[in-house]
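The complex appears here minus one protein chain, its other protein chains still in place.
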Amino acid sequence: MTDLDTMTTERGQGLLPGGPGEGMLVEIRDEGELATQDMNLNIGPQHPATHGVLRVVIDLDGEKIRRARPIIGYMHRGFEKLAEARDYRQIMALVNRHDWLSAFNNELGVAIAVERMMELEVPERARWIRVLMAEWNRILNHLMFVGSFGLELGAITPVFFAFREREDIQHLMESATGGRLHFSYNRVGGLKEDLPRGFLAASAQMTKNVRARSQEYRDLLEGNEIFIARTRGVGALPLDVAASYGVTGPTLQAAGLPEDSRVTEPYEKYGEIDVRVPVGQNGDSYDRFMVLLDRIDASCDIIDQVLDSIPSGPVKTNLPKVVKAPEGAIYVRTENPLGQCGYYLVSDGKKNPWRLKMRTPSFNNIAAMPYLLEGALLSDMIAILGSVFFVVGDIDR
Amino acid sequence: MSSTREVATRTGARAAEAFQGGSPMEPEALAAHLCERLGRAVVDVTVTYGQLTLTVEADALAEAARLCKESPALAFDFYDHNAGVDLGEEGFAVVTHLYSLRHRHHIMIRVVAPGGRQAPKVPTLTHLYAGADWHEREVYDMFGIDFEGHPGLLPRLLTVENFEGFPLRKDFLLATREAKPWPGLKEPKEIGSDEEEAADATAAEAPVAAEEKAQAAKTRAERARAKAAAMRAEKQSEKAAAQAASTEEAEDAGSAPAGEAEDAQAAAAEKTTGGETAGAGAAQVAAAAGEPEPQTPGGAADVARTDIAKDAAAGAVGGDTAAGAPGDRPGTDQPVHDPESEAKVGEGAPPVPSGAPGPEAEGRHGGAEREGRSASDAAAGGPKADAGGPTASPYADRSHASAGEGASEASETLDEVGRPEDPRPADTPDDDTRRGGDDS
Amino acid sequence: MTVIAQVTLAFDSFWLSLALNLGLIVVFFLTAPLVVGYMEHKVLGHMQDRLGPMEAGIGPIKHGVGQLVADGVKFIQKEDIIPSAADRWVFAWAPAVSLVPVLVVLVVVPFGPGVWAVQLDAGIFFALAVSSVGVLGILMAAWSSANKYSLMGGIRAAAQLIAYELPLVLAAAAVVLQAGTLSLVGIIEAQNEFRLFGAVPVPYAVPHIIGFGMFYVAALAELSRPPFDMPIADSEIIFGHMTEYTGLRYAFFMLSEYAGMVVLSALATVLFLGGWYPWPGVPLPEGALGAVLGFGVTMGKIIALTFVMVWLRATFPRLREDQLQRMSWLVLIPLALLNIVVVAVAKVML
Partner (left out) sequence: MPTLPKIGLLKGLGVTLKTMMSPATTAQYPHVKPDLPPRTRGVIALMEENCTVCMLCARECPDWCIYIDSHKDTIPPKKEGGRARTRNQLDRFAIDFALCMYCGICVEVCPFDALFWSPEFEYSTYSIRELTHEKEQLRVWMDTVPAPPDLEVGAEIPPEISDGLEAARKAAEEEAQRLAAASQPAAGGDGTAAGGAAAGGADDDIHVEAQVDQEVFDQLVGEGKSERVARAKAKAAYVRREKARIRRERAEASA
């Protein structure tokens, strides 16, 4: 029995040099056990658990994972190359597609980068609305993962509940942006257009619903003994490892660190409202999931604050016919739902960027996957994959 | 499980304390701190938008990163990302972005990879940061920069294993833009200009076609000059007869825009391999030239506009039609500057093959750009100089802008070739039709 | 099935009656799973804030009544794919092997007074023995599919079924001890007579609450229903032993699962819920009417039990294989043994 425990707890240190648990993988093998032959199992790219086309090649000893190798790039579309051939307005329509669950946040980063370079004065109202939308989008995203995580662990109901809420919120955002998934509502220097009549009231109502319903997820999963048994202590990611992999977002916060660029380096209006950053203690799957749930409520709080303080006025600035960022380089990071999304924009003063490097959260988070998987059980792999929340497009860009 | 929970909690709790309660350093302070330790290895320190970019010698990168990670005052424990940047001729740069969870300050360590474009090399950081692994593999995928000491850059991370070339290098062609002609290229067809001409006008990217066009343009230029001389005389008399009073205005009204038209066309020609978009550019800028005097008696400017547009566009379609006898088009004798503008197309043409990177221009990106720049400056200088009167100035800007565009586009990968600077040329057709609409 | 009685009386021909009985059993075997399946469709749907199937219907009756029939038709039309690397014959026969035992068990299950095909004195013994044959089919499928996922699923299933056969049998054994007979009919009658503390008429579920719970959990595990569906955990190993199956053969596996739900619920009904008696001590009218009512009562109880199965599926995540094993060997089996001891003692004392 204890052996089963160690299977799920001890961690190999394949990639991390000089970390705390170096060489654990070797120690697990106890002499007593029969000689076994590892089975090479290819999970994905079309596998229910790797929602998307992530592929993980694992070496199995029984059900214990000896080695795990994530293989990515199936959805690589060369965004950075495409961006170099397009002007900033067109990039807006491209950039929101890599992480298709947080389109608005994606656009926001680029918009802010260009605005800072051009030293544009973005209208107050636009900046508040950006915060509002960003938070709605965050909730959309988190709901998705709350559902899918349950689904992967075999609890099939939460995902349907999640989509119930998502539909409502999507309809709300669609009424403002016209899109259900790819909102493309940001523009350099503001927003596409102002909100439709009644949006703010609807938002206020919606936060109430979401809060009420997020309780259902808690009832379904939070206290559920089976769920706890499946996730507690599974895929625990120590902070130092997380840091050296550049892991961010709920995965980092679950490890106990309130690192969130909305707080540490507030952009737009986050500095003027109080942003609660929920954290966990163990950094295991359970904490990651709970942090995600808490973030939904936190976002609701933010939205309420925005609704109280949104001013009237224009949402656009008058721009030259062709937007051109001055020569130079800038790095802008925004707190996307899945973690920190960074945009390193190098401009040579033309209407399209000379280089636009996008640092996506999922890429770094999945890079830590071998560390998390080695020594886990096959079933744990599902719990880990599901709780290191990622979008394949966000990995591959 | 219980054991696990304790283990995890311990690590979690311990780490959480260890990673909090630091004090951020100002970029300048950071720079100073590192400079004194790295000494002459630091090539350059820039602080833009409050962000520190420290350029160091390639071989000092690992040392710099180690310092950043280990010295407690800096404690850059968080590996954010690294980005390759194409520097043109100098080769490539790699910008490594580190962050400190404890102190919450950033640093970007920039390294210009030695080895130029052929064999760029940069030391790896995988021994310091586990996260560097994938990021360096990505940079290798995209730029072919070799990270010395990296556990394994192959198989390729993001592209397919047997992918040829390095996509993010500027000389790598963007296939999607190669595949089909740009739909935005077409201009409204002239009356009488027939289909296939328009067709090959759009699909003209082959360098061969470019040279032919250049030649055609040259010859056309010669004929045009002759014609120009004849016409000028003719026009002088004609003008004198026509409007005794408003000669002056008409004159400099004509001349100022003429200047732009030329330059802008030079620029347009600069940027395109074929003459076609030069034609387009000519059409619109010349039209622009005509704009400032809507109130010109008899709308001479208007006629001039349309004719120039026709000529230039026709020149785009094919040398002969363009250089064809002026008689077959009404009122060709009116404007003096259009043959000259054609001439400019001719002169503008020769630099084209070098200026705009055709397939053969790969890898000569830097050179191409510098030419482009100078050309654009020249072009820009012109209209700025003789942009006559407040009415003319916006168009002066415009043609200037377009010239700049032209140059920029010239420095683009081939996928951009053949795209006129986006919305601008479209304006004049608008104005055209708008006016037309009002009258009819 | 009351018909059976009369027919047998009329013709008094053993073979004819047997044939008729078996025929009716097969009909029941083909229809009952449809009912359960439809129930699962709708209940699951509404528990998840959906409607479930709404279109396919029989005649004017919509609400997806005909969904499973339509599915059946679809399965028949589908191509029957056998992987080239597969062991053809084993692969082809596996569904039958997992299907037949369930059918056979039905033969001995009493659905009402006189409503059974065959009455064996060792009915419960026979039922449990046969029902555990089904695992062979799963193993055959898993092994012959030449698919790693199938193999893992098969191995999980085997381990699981072995682990849960024990609590199942032990729980039943306690009841047998209590009733003093192996015959299912006998158990029902004994239950009818049973009085708690000699006074309160209750089904065995009450005194055997632990046994009942164990039997139910074990049944879930045996059927690999959630939360014990690791053998076919779709998010881990695609569909376990059924990964490579298509069309009719796949339909057979499905059928055997749902028929299995019916059968095990029926056994639970007989063992713990007093069979066809609405409540111990409440007599049913004689003859055909009584048979019909009894059948209705039994079906009602079966549906109730299967409903709970669906309910659990809608609510709970999936356990992990090792946790499942631990639960069986460390919790259920000791508990079951203890249960037997207690029952034995009580039996002797009272």
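When the chains are written out, they are named A, B and C in that same order, and each has its own residue count from 1.
Throughout what follows, contacts are C-beta pairs under 8 Å (C-beta built on N, C-alpha and C of every residue); 3 or more make two chains touch, one makes a residue touch a chain.
Predicted, not measured: the structure shown is a model, and the values here were computed from it.
**Q** So which shown chains sit in contact with the chain we cannot see?
**A** Touched by the chain not displayed, across the whole complex: A, B, C.
**Q** Taking the full complex into account, find the residue in A:T50, A:N105, A:S148 or A:S184 that is in contact with the omitted chain.
**A** A:S184
**Q** Which residue, C:M47, C:V118, C:A288 or C:V342, contacts the hidden chain when the whole complex is considered?
**A** C:M47
**Q** May I ask which residue of A:Q90, A:T264 or A:Q281 touches the chain that does not appear here?
**A** Residue touching the chain left out of view: A:Q90.
**Q** List the residues of chain A that touch the chain left out of this view.
**A** So the residues of chain A touching the missing chain come out as 1, 86, 89-90, 92-94, 97, 125, 157, 161, 164, 167, 171, 174-179, 182, 184, 192-200, 216, 219-229, 310-315.
**Q** Pick out the residues on chain B that sit against the missing chain.
**A** 176, 180, 182-184, 186-191, 298-299, 302-303, 306, 330, 419-420, 422-423, 425-427, 429-430, 432-437, 439-440
**Q** Across the whole complex, list the residues on chain C that are touched by the chain not included here.
**A** 43, 45-51, 54, 311-312, 314-316, 319, 323, 326-327, 330-331
Criterion: only the chains that are shown with their structure count from here on.
**Q** Based on which chains touch which, is the overall arrangement a line, ring, star, complete graph, or other?
**A** line
**Q** Name the chain whose C-alpha centroid is farthest from the C-alpha centroid of chain B.
**A** Measuring from the centre of chain B, the most distant chain centre belongs to C.
**Q** Going by CA means, which chain is nearest the middle of everything shown?
**A** So the chain nearest the centre of the shown protein is A.
**Q** From the C-alpha centre of chain B to that of chain C, how far is it in Å?
**A** 72
**Q** List the centre-to-centre spacing of chain A and chain C in whole Å, with centres computed as mean CA coordinates.
**A** Between these chains, centre-to-centre, one finds 44 Å.
**Q** Please output the residue numbers of chain C that touch at least 2 other chains, ranges allowed.
**A** none
**Q** Give the residues of chain B touching no fewer than two other chains, as numbers and ranges.
**A** As it turns out, chain B has no residue touching two or more other chains.
**Q** Which part of chain A faces chain B closely enough to touch in the complex?
**A** My answer: residues 5, 8-9, 15-17, 20, 72-73, 76, 78, 80-82, 84-85, 87, 116-117, 229, 232-234, 236, 238-241, 243-247, 255-257, 259, 264-265, 279-284, 321-322, 328-331, 333, 340, 342, 344, 346, 348, 350-351, 354-355, 357, 359, 363-364, 367-368, 371, 396-397.
**Q** So in the complex, which bits of chain B are touching chain A?
**A** 1, 3-5, 7-9, 11-13, 15-16, 18-20, 48-49, 51, 53, 77-81, 83-86, 95, 97, 101, 104, 106, 108, 127, 129-131, 133-134, 142, 156-160, 167-168, 170, 172, 174, 176-177, 401, 405, 408, 412-413, 415-416, 421-424
**Q** Under the stated contact criterion, what part of chain C meets chain A in this complex?
**A** Residues 44, 47-50, 148, 152, 226-227, 229-230, 233-238, 313-323, 326, 330.
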